[in-house]
Each structure stands twice: as C-alpha cells, then as structure tokens.
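Here it is, the structure, as structure tokens.
Presenting chain A:
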Amino acid sequence: MAAHWDFASVFANTDALLAGLAGTLRLFAICLVLGLGLGLVVGLARYAHNRWLYVPATIFVEFFRNTPVLVQILWFYFALPILLPFEISPLAAASLGISLNSAAFSAEIYRGGIQSIERGQWDGARAIGMRWGQAMRRIILPQALKRMLPALTNRAIEIFKMSTLASAVAYVELLQQGKLIASLNFNPIEAYTAIAVIFFVLLWPLVQFTYLLERRLKRDE
Partner candidate 1 sequence: MTILKAAGLVKRFGAVDVLRGIDLEVQRGERIAILGASGSGKSTLLRCLNFMELPTAGRIELNRRILGSERRDGQRVYRESELTGVRQRVGMVFQQFNLFPHMTAIGNVMEGLRTVRRKSRAEARARAEKELARVGLADKADAYPAHLSGGQKQRVAIARALAMDPELLLFDEPTSALDPELVGEVLNVIRALAEEGRTMLLVTHELGFAYHVATRVIFLSGGTILEDGPPDEVLKNPRQDRTRAFLASHRQFSF
Partner candidate 2 sequence: MYRWDFAPVLANASLLAEGLLNTLKVTGVALACGLVLGLALALFRLSPRRWLSWPAGLVIEVFRTTPPLVQLFWFFFALPLIAGIEMTPFLAACVTFSIQSAAFFAEVFRAGIVSVERGQWEAALAIGLTRRQTLGRIVLPQAVKRMIPAFLERAIELMKTTTLVATIAYADLLFEASDIAQKTFRPLETFTVAALIYFAVIYVFSLLGRGLERRLAVSGESTVH
C-alpha cells in the first residue's frame, strides 16, 4: 500500500466523531418513530375499503416509494422554504425526506402483514361484537406484528443507513464528520474507513438480529 496509514489523527478527533454519532442517532430515532408510525396509519388507510382513504394513501405510497430519498431531502431543504414563511433546517429536511420514504415502505409491510391474517380471525372478533377498530387493535395487529417484525427491522436498518444522506445538506452526522476530518487532516483513507467501520459495528448486531427473527419466523410457520 502506497499511503502510510495514520489512524491517530482520526482518534484525535473523537469529539467530532461523537458529535456525529449523536447526530446520526438523533436522526435515526426521529425517522424511525415518524416513519414506522406514519407508515402504520398509511398502511391501515391502504387496507381500508373507503375510497377517500385508499386513494390518497396509494398515491402517497407510490410517490414516495418511487422517488429517490436524496431528491426528496434536497426538495425539502431548497424548495419547500420558498413556499413557507420559515427556514427548514438540515435536520428537518433530512427527517422529512427519510421519514416519508420509510412511511411509504413500511405502509406496504403493514398492509401485507394485516392481509396475511386469515378471515377467520376477523369473523371471530366480529362474532363477539367487536368493532373494526377494536378487532384491528386487539386481534389482528398483534398477530400481524410478529410476521412483520423481520421486514420492519430491515426498514430500521435502511433508515439507519439513509441517515448518511443528511450529509448532503451539511447535517452533523457521522459521514459529515468524516468529511470534515478528511478535509482537515488530508487522510481520507483513514477517515472514511473509520466511518465505514463505525457503521458496520453499529449495524451488524441489528442485521444478525434480523436473521435470527427470520429464522424464528420460518420455524414457527
């Protein structure tokens, strides 16, 4: 290898890295909650028979699944402020872009999970007098959630990886800090390798957990 590896300068910037990590985790938490939460609402709307719910939900899902997240983030950061009387921060823009995208994907996961619960469960719930909402909340969703867990954890992993896109609007997260360290110390190899390793270390347990869930699910079926 031609270059001489210098990880010392990377470690010297631990503060910067920690700030980045905090930013990444904050963004992840926001998008996870918003994305999976909104996704549930949209997913239920997609499952509804009511036109007024189904159509807008479908448009939402189709649009946000078929547009790149980076485009959405830039739109929210540069385009939206024009329509609104206030600024959109990098965090807000990234959160909006990633959350809406995740909501669209998780909506389909929820819908698929709910649909996979057979009719008999609905009949059983209605037969004892439950309304739609109660049946959904107490009978259907709890069963569906178990099946959806692997796909939802996959979504969470994707959200975590997407947090790096926020660096495009200079939000302080891990990759952004990596760029900073690289430009200040002229050591892109060490800097970006370190960032890659950090992400790998953070995500690997989650990925293994997903495999475990998938295996458990296959066994139980």
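By definition in this document, contacts are C-beta pairs under 8 Å (C-beta built on N, C-alpha and C of every residue); 3 or more make two chains touch, one makes a residue touch a chain; residues count from 1.
A word on the picks: all candidates are chains of the complex that A comes from, given by their letters.
Here the structure is a predicted model, which is why all the values come from computation and not from measurement.
**Student:** Touching chain A in this complex is which of 1 or 2?
**Tutor:** Touching partner of chain A: 2.
**Student:** Considering only the defined contacts, which chain A positions touch candidate 2 in the complex?
**Tutor:** Checking each residue of chain A against candidate 2 gives 1-3, 62-63, 65-72, 74-75, 78-80, 82-83, 160-165, 167-168, 175, 178-179, 182, 188-189, 192-193, 195-196, 199-200, 203-204, 207.
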